[in-house]
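All protein chains but one are shown in place.
Per-chain numbering from 1; labels A and B assigned in written order.
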Amino acid sequence: MTFKSRILNADEVRRALTRIAHEVIERNKGTQRLCFVGIHTRGISLAKRLVELVERFEGQRVPMGILDITLYRDDLTEIGLQPRVRETRIPFDLNGKAVVLVDDVLYTGRTARAALDALIDQGRPNRIYLAVLVDRGHRELPIRADFVGKNLPTSRSEVVKVKTVEDDGEDAVELWEMEEK
Amino acid sequence: MKGDILFKDATLVDARGKHGIADVLIGEGRILSLFGGEAKRTIEAKGLYLSPGFLDLHTHLREPGQEVKEDLQSGLEAAVRGGYTDVVSMPNTSPVVDRAEAVRALKEKSARIGFARLHPAAALTQGQEGQLLCEARALREAGAVLLSDDGRTNEDAGVLALGLRYAASWGLPVAVHAEDAGLRRGGVMHEGEVSWRLGLPGNPAYAETARIARDLEVVRYVWEGLGVRPQGETLLHIQHLSTKRGLELVRQAKREGLPVSTEVTPHHLTLTEAHLEGLDPLYKVAPPLRTKADVEALLEGLLEGSIDCVATDHAPHTEDEKALDLLRAPFGIPSLEVAWPLLYTKLVEERGFPLPTLVARFSSDPRRILGLPPIHLEEGAEASLVLWNPSQKRSVDPRGFASKAKYSPWAGWTLLGWPVLTLVEGRVVWEADF
Partner (left out) sequence: MSEPSPPSFPKHLLDFKDWNRAQLESLLETAQMMQEVLARPVKKVPALSGFTVATVFFEPSTRTRISFELAARRMSADVVSFVSSASSTVKGETHRDTLRTLDQMGIDAYILRTDAAGVPHQAHRWLRKPVINAGDGWRAHPTQALLDAFTLRERLGSLEGKKIAIVGDILHSRVARSNAELLPMLGACVVACGPSTLLPGHLPGVRLTTNLREALEEADAVMALRLQKERMDRGLLPSLPEYIAGYQITEARLAWAKPEAPLLHPGPMNRDVEIEGTLADSPRSLVERQVANGQAVRMAVLYHVLVGKR
C-alpha cells in the first residue's frame, strides 16, 4: 500500500470528536440513559474519548461497552482468512438505553449491520445511534451514520486508515492506495 | 540344434553367481544350450538378466471359499508376473485344506489354469483346530509339500511334537506361525514406543520370541527321539521371522544342528512400525512391522543364511476389508508382484547385497526346504526361469496388479528389476510388453 495524503491531523481529530460529543448530547437531550459501545479495535478508543468528552461537558460519566462483531459477520462461509474472535463486554443492562455505536470508518455498512445484530442479541435498547470518525461512502446496505466526523469521498481502491494514540501512537486519518494486484 | 526360444545376449544370474552373457536356447522344457542355436522365437535379451524361477514358500491364494479376496486364477497370474514359477499355498481356506481330495482338487485346477505351478500346503491338524493330526501320508501322495496350521498358532506343544514326528515319517516339513496367543492378545501393531504413543493394542516381540524358543525346544525333543533325517533337511520351518531376538534363537539352533529353517517377508525387510504413524490398516500385518533394529538384523540374517529364504506371506484381502478400522481390518499385505523388484532395489541396488545370494534366497534356498534340487543355468537344467530388467525404473501401481488385492504399502515406490517374462518348463507363461 502506498501513502497518498493525511486527511485529518491530531487537532482535527480532536475537534471532530468534540463536535460529535456535543451533537450526541444535544440529540439525546442530555446524558440520560446514554451509553457508548465501541467496535473493535479503534472504535473502542474513540468511544473512550467520547465518554470522557461527555463527562467533561456534562459532569456525568456514562457507561461504555466493547463489541466484537466477528461472530456476526456475514462472510464467514466465504472468506479464506480467519478473523480473531475478540472480547465483547457490555457491563451494564442495555434494556431501555440510548446506545451510541462507535466505529472508526463507515464503508459498506456490513460492520454496522453485524454490530446492530450483536447488540440486539444482548438486550433491547430504546434507541441505537451510529457514530463514525469517517464516512467514506460506497454503502452496500441501507445504513447511515447519525454522527460523522468527516465525510470523505473515496474510490474503492483507496484505504482509509484511522490512527489513534492508544492503538497507533498518534491521532490521524490517512488515505492510502491499495497495490495493484 | 533346434529349440523353441532363444534368449539372445541374456546375462545369466543364478545362486552360484553372475555368469556373463549367453545365448540361451530353450526346448523340450529344458535349457538346450548356452551357445545359441536355431529357435522358433528369438528374444532380444540384451541388458536383461535371466535367473531361475522363484519359489514362494508362503502364499495365500484364498481358494476355496474366499475367492472374493483372491483365487487360483488371479493369484497364480500374480505369481508369474512377480517372477515366481512355483508357489506354496497356505491351507487356511474355507474349508481348510486338510484332506487329500482337497489337495488333489487344487493341483488339478491349478494345472488347468497354467501360470505358476501350485504346491499346496495342507493343515497339520484337522480343521487347523490344533488337536487331531491330518493324514500326512495321503496328503503327501496327493501332492502336499508342507504341513501348517498357518493362520492359527499351535498353542499345544504336545500336539506340535506329535505332528512334527508324524510329518517327518512321511517326509513333510511343518511350518509354524510362531506367535504366542497369550502374549499377542489383541495386538494390531508392534508393541513399543510407537504403539504406546498411538494408543494401539501392541503385539510384543516376545510373543514371537517366546514361541520360537518353545518350538525350538520341541524340535530338539522330537529330533533326539527321532533319529531319521527328514527328506528336505527341515523338520520345522518358522514362518515370517520378524525379530532380532527371534533370529538369534534360530541362529543358535542351527549352529547346534537342529533341522530348522526360516523365512523373512519383503515387508519385514523394508517397512517398520513407523509406517503405522499414519494409522492406515494397509500396514496391519501379523507378525507386525517391527523396529529399524529388527530390520537391520533380518537383513544380516538373510545375508549370512541364518534366514534361509524370502517368502512373501502374500495375504490378499478386499479393499473394503482393508478400509475397516485398525482393530477390525484383517492382517496381511499382498506382495507377490513386487517382492523381487522391491528387494532387488532396496537390498542389491541400495545396500550392496550380493545379487546371487538374493537369487538363491528366492529360488534354490526355498527349493531346498522342500527337498527340491536347485535350478542352475546350465545345459540340461529345467527351463523354469525368469527374465528381468535390472535397469528399468517403474513405480509400483497396484491398480495394475493381477492380484485381486489392488493396494500396496509400496504404491508409488520407484523400483528396478521388474520381471519381463516368466517361463515354466520351457513355456512362456507370462510376458510384459517389451
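We take it that a residue touches a chain if its C-beta (ideal position, glycine included) is under 8 Å from a C-beta of that chain, and two chains touch if they have at least 3 such contacts.
The model shown is predicted, which means the values in this text are computed figures rather than measured ones.
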Sole touch to the unshown chain from B:155, B:193 or B:397: residue B:193
Residue among A:36, A:72, A:129 or A:147 touching the omitted chain
A:72
Residues of subunit A in contact with the chain not shown:
40-41, 68, 70-73, 76-77, 79-89, 111, 117-118, 121-123, 159
On subunit B, what residues meet the omitted chain?
191-193, 196-201, 278-281, 320, 323-328
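The definition used in the following text is that only the chains that are shown with their structure count from here on.
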Using the average of all C-alpha atoms in each chain as its centre, how far is it in Å between subunit A and subunit B?
76
